[in-house]
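Note that one protein chain of the assembly has been removed; the remaining protein chains are unaltered in position.
Per-chain residue numbering starts at 1, and chain names A, B and C are given in the order in which the chains are listed.
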Amino acid sequence: MGVVGERLQPTLFERSHPGRGGGKIPHPPADALARIPEAARRATPPALPELNEPEVVRHYVNLSQLNYAVDTGFYPLGSCTMKYNPKIDEWAARLPGFAGLHPMAPDAVAQGTLELLFELEAILAEISGMDAVTLQPAAGAHGELTGILMVRAYHRDRGDTERTEVLVPDSSHGTNPATATMAGFRTITIPSAADGGVDVDAFRAALGPRTAAIMITNPSTLGLFESRIGELLEATHVAGALAYMDGANLNAILGRFRPGQAGFDVMHINTHKTFSTPHGGGGPGAGPVGVRAHLVPYLPSPRVVREDDGTFRLERDGERPASIGRVRSFTGSIGVLVRAYAYLRAHGASGLAEVSDDAVLAANYLRARLRDAYRIPFDRACKHEFVASASEIRQRTGVRTLDIAKRLIDKGFHPPTIYFPLTVEEGMLIEPTETESLETLDAFADALIEIAGEAASDPAVVTSAPHEAPVRRLDEATAARQPNLRWRGMTGAQTPCPD
Amino acid sequence: MGVVGERLQPTLFERSHPGRGGGKIPHPPADALARIPEAARRATPPALPELNEPEVVRHYVNLSQLNYAVDTGFYPLGSCTMKYNPKIDEWAARLPGFAGLHPMAPDAVAQGTLELLFELEAILAEISGMDAVTLQPAAGAHGELTGILMVRAYHRDRGDTERTEVLVPDSSHGTNPATATMAGFRTITIPSAADGGVDVDAFRAALGPRTAAIMITNPSTLGLFESRIGELLEATHVAGALAYMDGANLNAILGRFRPGQAGFDVMHINTHKTFSTPHGGGGPGAGPVGVRAHLVPYLPSPRVVREDDGTFRLERDGERPASIGRVRSFTGSIGVLVRAYAYLRAHGASGLAEVSDDAVLAANYLRARLRDAYRIPFDRACKHEFVASASEIRQRTGVRTLDIAKRLIDKGFHPPTIYFPLTVEEGMLIEPTETESLETLDAFADALIEIAGEAASDPAVVTSAPHEAPVRRLDEATAARQPNLRWRGMTGAQTPCPD
Amino acid sequence: MPYGPHTADDRARMLARIGIDAVDRLFDDIPADLRSGPLRLDPPEPELELTARLVALAGRNRVDLASFLGAGAYRHWTPPVVDQLLLRGEWYTAYTPYQPEVSQGTLQSIYEYQSLLAELTGLDVVSASHYDGGAATAEAALMTCRATRRERLLVSRAVHPHYRETLATYARGAGLTVEEIPLVPDGDAAGTTDLDALGRLLGDAERPVAGVVAAQPNVLGLLEEMPAIGAAAHAAGALFVAVVEPVSLAVLAPPGEYGADIAAGEGQPLGIPLQYGGPYLGIVACTEPLIRQIPGRLVGMTTDLDGKRAFVMTMRAREQDIRREKAASNICTNQALLALAASIYLAAIGPHGLRDVAASGAARATELEAALAAAGAPRIHAGAYLNELVVRVPDAGAVHARLLERGVLAGIPTAHLLPGEPGLEDGLLVCATEVTTTADIERFAGALRDELGASSTNGTAQSPVAGAA
Partner (left out) sequence: MPYGPHTADDRARMLARIGIDAVDRLFDDIPADLRSGPLRLDPPEPELELTARLVALAGRNRVDLASFLGAGAYRHWTPPVVDQLLLRGEWYTAYTPYQPEVSQGTLQSIYEYQSLLAELTGLDVVSASHYDGGAATAEAALMTCRATRRERLLVSRAVHPHYRETLATYARGAGLTVEEIPLVPDGDAAGTTDLDALGRLLGDAERPVAGVVAAQPNVLGLLEEMPAIGAAAHAAGALFVAVVEPVSLAVLAPPGEYGADIAAGEGQPLGIPLQYGGPYLGIVACTEPLIRQIPGRLVGMTTDLDGKRAFVMTMRAREQDIRREKAASNICTNQALLALAASIYLAAIGPHGLRDVAASGAARATELEAALAAAGAPRIHAGAYLNELVVRVPDAGAVHARLLERGVLAGIPTAHLLPGEPGLEDGLLVCATEVTTTADIERFAGALRDELGASSTNGTAQSPVAGAA
């Protein structure tokens, strides 16, 4: 009921009432389906919920109020870049010319979108320092798969078929090793050095003729720039492997470091992080992939081509035979890319540089503010995020990072990413982003410091948190042991169709 | 912070930070204002708040969550018809063709809107049983003024200048007498009879050669149909006066009673009630006025005219010389009227009849359910709303209607209208509307019955309510004694303009 | 019914509880001879078909023209954030905040609106909103009568004609007299309120004046000598009502500074779509001493029982629901959502942005003036203007119609706007804002040049000329 009353909501199914709803679509002729053979028809209508529009609205309005969101408060979820999503981008994606265009429309009908995509590729190529970009992948992990499949095709085309391994640092995001597996590679995990960077010796030891690629997240998931990246890249190339950069953390280095220019062969970009397309409660995103010239032949098809007369078209089937093929249906998550394009245009060169400067400044400011209350495992200049650890607090008080995270909820903040990367004990990865004000950063630091105090003075208040949220901690064990993944017991929409 | 944290929000001014914002409008040339004389220029820039867009969004998203609304729950505010506002209507009003049309656009440019208005007039004329309708008035009270000014013009044109009084029942809405005053009339208040209707004898006694008009709300603000309306109308007309119907309660009688056909001379309609255009936290609305033939010459100008060739135009200046003139700038609250039109089309004849049937059914159902716990002063078939009274509860327990209203908040409901009409002691005017489900009606009745129980068993919990809202009861006395109606203390946006 | 919840079964249960057998019984109190038959309207239209109908209707309006229309409603660019926030059901499906405990959102937003407009106007008391600029001006004029207990109003003829007509309608109802202050016919001050005439009108001691109403900028786009008008009014014991355009207040002196007692105006330019005239936002602001005369709602800051800051409707004894026939006005439903739109717009665009909007309009208007003059349509007036101006075009009405066929909405013929006003027979009132593009201006000037070349060769003046013919 919003501002007052019970906040948790019944399910759509509990709200259902046979005979409700209707009035939206004219009824087709009664014999509309007569020509469909009985055997192919559905015997029992699906038992979908029947609601009238007012109930639908209340359901989703009230449910939405149970969510924490960037639009309601500070969301310093490390590695996820939860920054402000400009509203003009939402408007742009909904322009009928963009939103209503059919993906199988002939090129002549799609010139506006094709031009936008072509321009966007160029902008991303400039930012990434790459020679070409594909906009097809639907997310970061999808971009990784696309990139690693190109690596595979590259080696295979050169007859280099013994390269079956991908080196991945232990601090990397889970998508990296999972991608390697999906692309048919074996993952070799490289430990981190004491300074948080890749252990270069271990790396050199693992590198060899079986190495197809290295996947480096830079800045790393610890928020640290790999300062020995030059060495790593050189060794990789000397070994005949390719260097993949996980660009999920590009937000930190816009205009400061262009991976392609620096020697990476291929990288993906998360538009839903760096270019602020909204995360949507878990998606959608887009994961454009940039490549250097030697990988261009392998880019997925179709790409956008500009003709001499200034018109645009999609590549035709088979036009680039070395392509790894499609990684999805149609051309890409265009609605997401329209938003990214608008964001990029609004910022321009100077704005993008400021994005990174301010993101990095904010992270370092928080690091400085939290230094006394929390252990900062790598207490040097971080990039857009940094890891703090409650390991000492835990030793002293028994209060764990999980508890601190839950207690932050009581204080009105979304918790940071916790226990990631897995390499840091009781870690929390804090990413403030560039769109949060100093007042907000201070309030958050104050809250975390206060909680550190509570852990000492009144640990129970922390370990039993949250107290103010719509629900308390959940029974995840039962959820996994006896999974209830769908509603049962609707009796089916067998009521006569209402008018 | 939405789902958790402090719910009350700082003001825009407290959120302001000099130097924030910008990036939306290109800067004009520095000399853009050079040709404006110094004397006409503003010396100090206005001290408006400076926020970046993320802060603006959080401000208004979080503030909005402090509101109870139809979209979040049951809002049985009597006399206000807080029913569901269909979302297609919001969509329609935002179509660029409607939203972007300039009010001084020539007729040729405005054919779509003019056609819609013309059709809407016809639909409302049919519903009201009137001969013609003006769509100009911006709200119900504005419609009243328009109608009563037409009455005035009518009498004056007939040389009937001694008619200086307007008869208004004591249960009427405050806008009725206030309107009479604005139109230069004296208000004569007519008491109610024991059955809640107009006291016909008192009415006859007051009626006379000085009576310009009677203003009858039908169904009345007690939710009762004036069943002696035939008598009242006849007496009015015999006395040479005109009969105005306050149509705010039209929701109850669609397709059952057409006021013009029944003998009323003029009435207004609240689109924001009967035809579900949203109330917007207090507005906007629209108050179309229907008249019988003898008042058509006085309708405000301009009206929409249909030419023989099927095109539409606005009346030209002076085309209908007896018109009372304009009651506002431009043509009307068109955006509101587009919504009403969509609503009317979606419902059609049968849907509108169902609206009233179901609204009346719901009100009578609630009346039946509450009969044992509350006094129902007029316990007969009501229309779309009814009055319940806590007078007996107050006598027994000291708990007042105000307390009960506040306690309803704790139970997740918006309170009904209380202490209105003023004629009922400890009254609450309950209007459930036709869009609320039986489950909701039952939950509301249960809550009210429970509160009646609490009043007896634990009156303090009721008199100190609400307990669950973002704020407790307010200090209205100080607010009125030492009015603080604006923020002070912003130091002014004298910072250099940010880029 | 498309949005209703009730099935036949639900209805049966309700009837049973009520103890009747048919809904018809609930209408037995309508006298049989007064009952109506079924409505003669179309059947319900499913939303899918309704969509097509509405799209077709909207498509019959032409909003793709190069438009130079102003005169009280202005094309502006509104950041999309404004409408996206307005579309939240918590805002637009709430009612008047009668229950403050569950309406702090609306209440705080109104308080903020009052504060923002107080700052823009330089006047401390701002009502929560009125119907529109015309109604606001009328209510402001009525305020002066209540406050001075006088019954005569003077209105500059350069106040928007719709506002003057609305004021006349309201005044007629209230039994008040309205007289118009003529405009200076020629010379440097041509087109502005005639101060001498004002002096004469105020000088009639028999018929003391309650209020003087003038607009800044006026309906011809010209800047008035507001301090002088105010001083004259005050010298005669009258109150001074300034009709203002809120975006201009980013750069023009605020009414509170030049002695206005009341400001009235149209808030549409603050982020509200044109919509062929409404819903718009009537602004009324006044000085503290007039606080008990102001019509409409006021929201004040206060505390709750726990001492928490909170907001509430206040000074309600002026309002119709309390005072009935003695109320300051009959206004009830107002334009709260539009006031919210204006606040969000101001918050989103910021003070510098607002200044840029106003100054861009001025810059575009300068460009427009030059282009039209070069095309043979010089400015008519000599006085200063902000972003609207009148140019002379021989046979203005006909040229206007022909330009429309060429996709140019060439402003408004002044002969329609101020019929009979000397010197304006051949004028077009044109307007530029920050959304006016150079391409639009060139299109206008080019088309105009063609038309003027085609229609006559007896050359019109090629450079601006002050004063009327």
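Rule of thumb we're sticking to: contacts are C-beta pairs under 8 Å (C-beta built on N, C-alpha and C of every residue); 3 or more make two chains touch, one makes a residue touch a chain.
For clarity, every value in this text was computed on a predicted model and none was experimentally measured.
K.L.:
From the list C:22, C:87, C:317 or C:398, which touches the chain that is not on show?
P.N.:
In the full complex, the listed residue that touches the missing chain is C:87.
K.L.:
If the hidden chain were put back, which of A:71, A:121 or A:426 would touch it?
P.N.:
A:71
K.L.:
Given that one chain is not shown, which residue among A:5, A:140 or A:377 touches it?
P.N.:
Selected residue, touching the omitted chain: A:140.
K.L.:
If the hidden chain were put back, which residues of subunit C would touch it?
P.N.:
On the side of subunit C, residues 47-48, 51-52, 77, 79, 84, 87-88, 434-435, 437 touch the unshown chain.
K.L.:
Applying the definition given at the start, please give the residues of subunit B touching the unseen chain.
P.N.:
Here the touching residues of subunit B are 2-4, 17-20, 22-26, 52-55, 57, 61, 87-88, 90-91, 495, 498-499.
Assume only the chains that are shown with their structure count from here on.
K.L.:
Computing the C-alpha centre of each chain, which chain sits at the greatest distance from subunit C?
P.N.:
Ranked by distance of C-alpha centres from subunit C, the top chain is A.
K.L.:
Compute the distance, rounded to whole Å, between the mean C-alpha positions of subunit B and subunit C.
P.N.:
Averaging C-alpha atoms per chain gives centres 20 Å apart.
K.L.:
Two or more other chains touching the same residue: where does that happen in subunit B?
P.N.:
20, 53, 57, 61, 65-72, 84, 86, 346, 409, 435-437, 466, 469-470
K.L.:
Enumerate the residues of subunit C that touch no fewer than two other chains.
P.N.:
Residue numbers touching two or more other chains: 1-5, 10, 44, 47, 79, 81, 89-90, 102.
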